[in-house]
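Every protein chain of the complex appears in place save one, which is left out.
Entry: chain A
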Amino acid sequence: MKGNTTVKLIAFAIWALLLFAPFFFQEVRQVEVAARIAVFIVLVASYDLLIGYTGIVSFAHTMFFGFGAYGVAIAMKQLDNTWGYWIVGALAGVLVAIVIAILIGLLSLRVKAIFFAMITLATATVALVLASQLSTFTGGEDGITYSVPDVFKPATKLLTDDEGKVLKIAGVRMNGKIAAYYFVFASCALMFWVLLRIVGSPLGTVLKAIRENEARAEGIGYRVVAYRTAVFVIAAIAAALAGAIYATWLKYTGPETTLSFAIMIDILLMVVIGGMGTIWGAVIGATLMVLAQYYLRDLMEVAADATASIPLLPELLSPDRWLLWLGIIFILLVYFFPAGIAGTIIQRRAAK
């Protein structure tokens, strides 16, 4: 089996699990995790388009994510929780993302990679400060809690049985929560597919050419600055849409859930774990990282209890130290999968 096929199979299996997540995992927290994975796959895949395919280092990806989320949040809160305003909010977020991306792109994609990274960092910091300062609009540090379109309310009955009660399929209530989950799933799957198409298109090949040898790409006739700006804008649109979707799912938007640099670091780690320049790796990276964030603590608690009679070990395995263990796992992953999980599988199979 070719390495590429193995990676695709793993990624498909993850998508299939996500598709049936509400049926397999009926706890609220588990569905929460599934939705987060779907959103982060899009975020990570779009970021990989920049860092892995084109070789652009940006720290502004969460800013674009935030634009989409705040667009929906502000529209839902200040206007009304209808689909009409949802579209207005999401489009406004995307539009702001496009304008800022074009400005950053044209002003600074000519400069060296390190300066570009600094400029994105500065812009993202400004956005974060603005979000906390303009509190009448953004709710400041507390963020905004709001209602979303009625179809996503838990009380909404999507399907009813003969008595007019919510129909259950395989033990799952067909209510607004299911609608919200499948809204997240379908939008994220659609966006991931679009990103796949971009990577496999002539444009995708040009992006890789720019990464490999910018001067030669220019030499055979590609206007590198234009292509880099275009891909920066595409990634910004994807991130903003992911933000709009995540805001709809959470019914809350704040600096912590969208704009913070902690999320930017998460995205970077997910890209590295999955494998830079392998868009399928985004699925693997996002899944592993989100699972670790949600379940490593639980797992350690179990381990600490199981080793309670042994000295020292329970101390080390205490759930409070989960970040330490996350760090260790990350170092091990980088050591054993230097090109990321997907990247390394592809390389090893190719080498055989």
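Note that contacts are C-beta pairs under 8 Å (C-beta built on N, C-alpha and C of every residue); 3 or more make two chains touch, one makes a residue touch a chain; residues count from 1.
Criterion: contacts and distances are computed from a predicted model.
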Name per UniProt, for the chain absent here [options: "dihydrouracil dehydrogenase (NAD(+))", "Polynucleotide kinase-phosphatase", "ATP-binding cassette domain-containing protein" or "Hydrogenase"]: "ATP-binding cassette domain-containing protein"
Residue in contact with the excluded chain [from A:8, A:153, A:208 or A:251]: A:208
Which of A:47, A:227, A:280 or A:337 contacts the chain that the document leaves out: A:227
For chain A, the residues touching the chain missing from this view: 194, 197-198, 200-206, 208-209, 212-213, 215-224, 227, 234
